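The complex appears here without one of its protein chains, the remainder shown in place.
As written, the chain order gives the labels A, B and C, with residue 1 at the start of each chain.
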Amino acid sequence: MLKSRILENKLSSLYKAGKIVGGVYLGRGQEAVSASLGTALIQGTDFFAPLIRDQAGRTAFGEPLIDCTRTYLGSAAGPMRGRDGNIHRGRPEMGMPAMISHLGAQVSVVAGMLFAKRLQGTLAGRVGATCVGDGATSTGAFHEGVNLAAIENLPLVIVVANNQFAYSTPNHRQFVCADLSERAAGYGIQGHSVDGTDLLESARVIRQAVELARSGAGPQMVVAQLLRLSGHGEHDDGSYVPLPVRNGHYGRDCVEVAMRQLVDHQIATVDEILAWQDQYAEEVQRAVAQAQQEPVPDPYREVWSATRTQFDTQSI
Amino acid sequence: MLKSRILENKLSSLYKAGKIVGGVYLGRGQEAVSASLGTALIQGTDFFAPLIRDQAGRTAFGEPLIDCTRTYLGSAAGPMRGRDGNIHRGRPEMGMPAMISHLGAQVSVVAGMLFAKRLQGTLAGRVGATCVGDGATSTGAFHEGVNLAAIENLPLVIVVANNQFAYSTPNHRQFVCADLSERAAGYGIQGHSVDGTDLLESARVIRQAVELARSGAGPQMVVAQLLRLSGHGEHDDGSYVPLPVRNGHYGRDCVEVAMRQLVDHQIATVDEILAWQDQYAEEVQRAVAQAQQEPVPDPYREVWSATRTQFDTQSI
Amino acid sequence: MSVTYVDAIREAQETLLREDPRVFLYGQDIANFGGAFKATKGLAEAFPNRVFDAPISEDAMIGLAVGAAIEGMRPIIEMQFADFSSIAFNQIVNQAATHFYRTGMPIPLTVRLPSGGTPGSGPFHSQSMEGIYAQYPGLIVLTPATVSDAYHMLIDGVALDDPVIFCEHKFLYRWLKAKTIHGDRLPIGQARIIRHGKHATVVAYSAMVHEAVRAADRLVQDGWEIEVVDLRSVKPLDMDTVLASVARTGRLLALGEAFPWGGVTAEVVSRVCAEGFHLLDAPPQRLNARDTPVPYHPKLWAAHRPTPESICEALRHLLSF
Partner (left out) sequence: MSVTYVDAIREAQETLLREDPRVFLYGQDIANFGGAFKATKGLAEAFPNRVFDAPISEDAMIGLAVGAAIEGMRPIIEMQFADFSSIAFNQIVNQAATHFYRTGMPIPLTVRLPSGGTPGSGPFHSQSMEGIYAQYPGLIVLTPATVSDAYHMLIDGVALDDPVIFCEHKFLYRWLKAKTIHGDRLPIGQARIIRHGKHATVVAYSAMVHEAVRAADRLVQDGWEIEVVDLRSVKPLDMDTVLASVARTGRLLALGEAFPWGGVTAEVVSRVCAEGFHLLDAPPQRLNARDTPVPYHPKLWAAHRPTPESICEALRHLLSF
């Protein structure tokens, strides 16, 4: 999560300097939850469909930094080759599908990946996970996807990062139950609730949910309470977030909380953390520098075809 | 509900005799629930969006028999003038919208009708109600509609007639929670559960839900357990319903149960019921006869326009 | 013994399930019940754990298929009616259709759409959506008109690596019969001259091919020889065959059952005009359904879609130039 924070700080500066292609949507304040999920998953076995605030989860799952910087900086060598952008990037062949913008739509896709593994007889020991925001829970796609996963009893972990806002829209215009984890019972699946600003708690609850799913207990819904610590995107100052909310419990910075937890629990020393910081900053700098040197997509060499199949008779 | 049963029996015979235009979908076994809802609503004040098995509710709400027979028998004088059929019929100007086939889609429409009344300052004392089946609860439209009604705190009553099958598909391929009323909590609304084969209980619970909504307690979800006592449509023999289910508690005929209840509670005597039966049969016969004599739609006089606006320049 | 169009679709799915372990079927009421139109009858028993009843969740059905395709499967999704694919619209046009261009990984899923009008089916069980889906890059849109095409094109469509929208016509399901499903097999992307003629070309697809042939038969008595081209697929469009026919006849009527604005007939006419303007001896014409929802009453329905009468009328007009 620290690496992701450093990377995202860099992306933010690059955005402000006008170096980024497209928008920048950051996961500040959501790293503890996202990294907990990415860490609990096993790359090569599990599936992970990140959403727009999951840089930390991507990094923890094993996505190389260069995939990120290439996409943001418009390098043609990035995983999406300039065809799709930044937070949409994915490597479906490596278990990480490339999201579409339409919120909620990835839930059923991950369910389908797991369903395929069951048909192929290789589901055992595998889980799939996806993240959504509080806003995405209002979509029909979310409902259909969660319910279908429940019917098929798939090892799907749905992490709802309730950052209290969907763009500018506060929770009370999105749902009126007390806690979104109350939805789980209606789907006949297990629900979990956690303070998403607390790394150790998030890691524990999310790992537990992942292991429950892995052991055959069916879909798990984890609802994490937290706050987005930046605007919706870097174009937005988030000034609609009321001061009491910003200064409230969930306004605390999960990265700072985590650092303190690591030191307090003697998992790491301050010096170690500082050394990581330097190392990550260095890595980020290298990934940025490399991507910046690479060529951008060339429309004249672009293969303008949306299908693999090519027909003799085709003129469109 | 008795009138509706007699009417539907007639429709079924007419279908078998090849006299009906289009399909026939009956509410047999669901009359107690549907009539309870129709009775609890006030025509002229409330809104009612019936679904495919709500003949009893329509009749109780005040829909004239002739609207029904005209539609089924293809009279041009019916409310849909041959343009749309049978169970889709509605009179939106009288608070009864005309459903589209797509399941779940009416929930948000009724919410919108109530929302309009709030904006117009005439919401007080009014409720809107809609029925859906167990299958329709799997639609994204249902989820979005219920959640939106909850957010807007509208006086909407959603009656889920869980007849254990959606066409041929049993409940366990549709949801895996124990009772669909568990969904209510996840929307932050009140849920109610009732034995839909028991008229007095259904009437009590549904009236209570309607009055709660009317008094400002927000959306209410009533889940009624029952069994469809015919095929999905009259083209279907429903042979996929397992014998133990057919012979089980919910397989009992709610009309028979109701008759017994009326007599036992001295609400009506056997003679009175028999007299009703004769009277309703007579009414149904008259409505059928009238509709059968009326002209069918004439394509040469049909106004082939899908918009009210007519443009000078329009050639389509 | 004869086979119907819907038999052919059932047979194709049986063949696919037997021969390709990557194929599975997912759709409402398709398992034990065999589907609303019996297009999967008996397949659940014959292929345990390959045929699944779906919840009423069209969006998630396609999402599931996309995910399964990513992991190497070849799902076939039955929509109960084409009209209900409007619920899955986003997953089809934005998720499935864009995936190959975005990621380089194709999505070999097939969506079966029971399409088109039948008497008494009304506005929501009658739609022809081929012209909607064909507008989106990344989709292949098939519209078989014959028993044999229903069989072979479903087999060949599932073999393609890209998402296929398979528009099967409900009116043809039981009405259209053939001696065998193993008729003339053409590759996907190739149109078929279904009836030869020299005075005008009707370009049609799906059920309208048969109405065009009926109209052509009637015009024989007036001395007119009408050529009928069955497009077979509307995306890709086989312009070679269409242009060759127009070159022979000099006259074009594009015929479809969908709503009149845009769609297949507009695409055909405008491509013929762009690529074969000099071949045309008369203004190219179109005939589509009317610009209202598909009406419920059979009398209105019959006047809403093109009929042999209205096709003859359009052809006479075309031939009058």
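The rule is short, and it goes like this: a contact is a pair of C-beta atoms (placed from the backbone, for glycine too) under 8 Å apart; a residue touches a chain by one contact, two chains touch by 3 or more.
Every value quoted in this text rests on a predicted model; they were computed, and no experiment measured them.
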Contact partners of the omitted chain among those displayed are A, B, C
Could you tell me which of C:G104, C:G183 or C:G262 touches the chain that is not displayed?
C:G262
Of C:R102, C:H152, C:R232 or C:K299, the residue touching the omitted chain is C:R102
Per the definition of touch given earlier, which of A:G23, A:P64 or A:G251 contacts the omitted chain?
A:G23
From B:I42, B:I100, B:A185 or B:A281, the answer for touching the chain not displayed is B:I100
Filtering A:G29, A:P50 or A:G85 for touch with the omitted chain leaves A:G85
Applying the definition given at the start, please give the residues of chain C touching the unseen chain.
83, 86-87, 89-90, 93-94, 97-98, 101-102, 123-124, 131-132, 134-138, 235, 254, 258-259, 261-267, 269-270, 273-275, 277-278, 280, 282-286, 290-293
For chain B, residues touching the missing partner are 79-81, 83-84, 88, 90-93, 97-98, 100-102, 105-117, 119-120, 140-141, 144-145, 147-148, 151, 305-309, 311-316
Chain A, residues in touch with the chain not shown (by the definition above):
21-23, 74, 80, 82-85, 88, 100-104, 135-136, 138-141, 166-169, 173-175, 240, 296-300, 302, 304-306, 316
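As a working rule, only the chains that are shown with their structure count from here on.
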Please remove chain C from consideration and report which sets of chains remain connected through touching.
one piece
Chain-chain pair with the highest tally of contacting C-beta pairs
A-C
Please compute the C-alpha centroid of chain A, do the same for chain B, then give the distance between them in whole Å.
43
List the centre-to-centre spacing of chain B and chain C in whole Å, with centres computed as mean CA coordinates.
35
Distance between chain centroids, defined by C-alpha means - chain A, chain C (Å)
40
Junction residues of chain A - those touching two or more other chains
140-141, 144, 147-148, 151
Touching at least 2 other chains, the residues of chain C are 54-55, 57, 59
